[in-house]
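Yeah, one chain of the complex is gone here, protein chain that is, but the others are all in their spots.
A and B label the chains in the order they appear, each numbered from 1.
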Amino acid sequence: MLTAVAIAVDGLGFAAWLFLSSVGLTLIYGVMRILNIAHGGFYALGAYSAAWSIGLYMQTGSTVALTYLLIPAAAIAVGLIAGLLIERGVLRFMYGRDEVLMVLVTYALFLILEDVTKLIWGTESYVAYQPAYYLGTIDVYDIPYTVYKFLIIGVAVLCGLSLWLVLNHTRSGKLLLVVIEDREISSALGINVTLFFTVTFVIGATLGALGGAITAPEISVSPGIGAEVIVMAFAVIVIGGMGSIGGAMIGAIIVGLARAASVHIYPPAELFSIYLVMAAVLAIKPYGLFALAEGRKI
Amino acid sequence: MKTLLETVKLERLFGAVTAASDINVRIDAGEVLGVIGSNGAGKTTFVNMVTGYLRPTSGQILYRGKDITGQPTRDITRLGICRSFQIPQLFLELSALDNMLIALTVAKQKKPVLWRPAISPSLTDEAMVHLARFRIDQYADQEVATLPQGIRKLIDIAMATVSDPDLLFLDEPTSGVSADEKMHFMEVLINALKATKTAVLFIEHDMEIVEAFSPRVIAFYEGTILADGPTNEVLDNTKVREFVIGSEFHRKADEAEKPSREKGEK
Partner (left out) sequence: MTHSLDRTEISLLIGLPVLIGLGFILPEWIVNYIQVSLGTGLVALGVMIQMRAGLVSFGQGLYFCIGGYAAGLAGKFAGISDLFVLLALGILASVSISFILGFLLRRYREIFYAMLSLAVSMILFGLLSSIEELGSTDGFNLPAATYLGWAPQDETAKHALYVATCIPTILCAFLLNRYLRSPMGYIGEAIRENELRVEYLGTSAHRAVHIKYVLAAAVSGIGGVLWALALGHVDPEMTNWTTSGQFVFVAILSGTGNIVAPLFGTFILEIVRVYAVELSPNTWQMILGTVMLLTIIFLPKGLWSLIKKSKSASKKGQKRSEIIAGGE
């Protein structure tokens, strides 16, 4: 029973992190058909911004409570600045080009972002643990967990719900679903596809940055975390189906639980739990659980 | 006449949609027949199934008496059944000649070859001959993406014939060809194919073409076959007139023989 609870909580915690780290990527792909490798760069920028600003703030000696505002603030700042610069500055000249080409473009952008991060914050690690511990710990079946972990789970659920609500129950959201279906018809219908692209990219970038920002207090932020998260995010969206937010959520939960299970039951498999899940899913559904449908070609 | 192809109760469902049902068709060697039907009637689905692109939900496809149901496209091509497409499926960035060279290379390669060069002067000559057969050799060096639709369709058909198939399916060969060129286009096409005694089934929307070039017609409607027989009989069939070609359709034979027949007759 203890193990089951441990697996459940650990699993959900990891799932929340996975979801937050990959939802931006799948959103951008779904709408714009761009596999954005620079997503890793947004994550890193978000992590660095949050860690740095929390560190600065803590030096003023004020209450830790307000650092929780710095996290979304950092994410939004990164999303707006980096997201707009990249979308308006580079990507918009390349819409409609081949998907693989776009991967190469975003990979080039990722390389640039990596060094931008280094130029701004150097190569040493940043640590900003305060928000993670301020809320204390809570015992579940005698296992202590930081309340922060549950906060992350909450944020992930909130994100997922908001996205679902916006997409399915607001006018803009429904228009976005139309753009996802068919970009050409959408613009023929008078939908401002360019605007949707810009807004989507900024939101996707913000979500990527949020993943990094919210994780920053739990880790030592250093160069290379962007490259690492890409691998995880890819695996999750492959499992869930590229472009599907619901798929990302379910994929994240499956992988989270699988990893937690292996940690508690068979530790050597931990590293590969994500790939095992991916292999299992692809064996049954070659393009992921909720892959977008494709029309008839001939 | 030898039966080349026979389908037995072919059926294809897509969830709740019946794209094809109870399709029984027989094609003999050297035959030329037309297939008509409105969009969504199941014509292309039929071709897709017979050429291995789509697996039938039930039913059988027999080629020269042997069951080929469910075999992949590439094997069916090797057996002697080829097809051209509604939207020409070409290698757009390459030249017309390159397209033909690829088709020839594949046709001649029985097992994987990794050593010998694929292109040789004799192969290039052969490719040019194939292009010339359809009167498009002057476009050999042009990139396909820059060629007009009619030429693309001919390249598409030329590629489908390099392996000298016994049975050729042409999916709307004249769609995209301008109205005043259609007849000539089909003439060139059918003559080239008759010379090699290839059995041809072509899907068409233009009834004049159907009348002029096929002695037999099959009419599809909502996934089933409405009629199958000599062209004038099928085009006179009341159900075909109601569902497929419209009762307003004036056939040249009608106009010549019975000038008094009026519009609006049901």
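Points worth noting:
Heads up, the rule we're going with is that a residue touches a chain if its C-beta (ideal position, glycine included) is under 8 Å from a C-beta of that chain, and two chains touch if they have at least 3 such contacts.
Treat the numbers as computed from the prediction; the structure is a model and nothing was measured.
Touched by the hidden chain within the whole complex are the displayed chains A, B. Note that of A:Leu27, A:Ala156, A:Ile225 or A:Val238, the residue touching the chain absent from this view is A:Val238.
In the complete complex, the hidden chain is touched by one of A:Tyr68, A:Tyr107, A:Tyr129 or A:Trp164, namely A:Tyr107. In the complete complex, the hidden chain is touched by one of B:Leu94, B:Met128, B:Met183 or B:Ala212, namely B:Leu94. Although one chain is not shown, part of chain A still touches it, namely residues 35, 90, 93, 97-101, 103-105, 107-112, 114-116, 118-119, 123, 227, 230-231, 234-235, 238, 242, 271-272, 275, 278, 282, 286-287, 297-298.
Although one chain is not displayed, chain B still touches it through residues 51, 72-74, 77-78, 82-83, 89-94, 102-103, 105-109, 112-120, 159-160, 162-163.
Please note the rule applied: only the chains that are shown with their structure count from here on.
Note: centroid distance chain A to chain B, computed from Cα atoms, is 49 Å. The residues of chain A lying in touch with chain B in their complex are 298. Within the complex, the chain B residues that touch chain A are 44, 48, 53, 85-87, 89.
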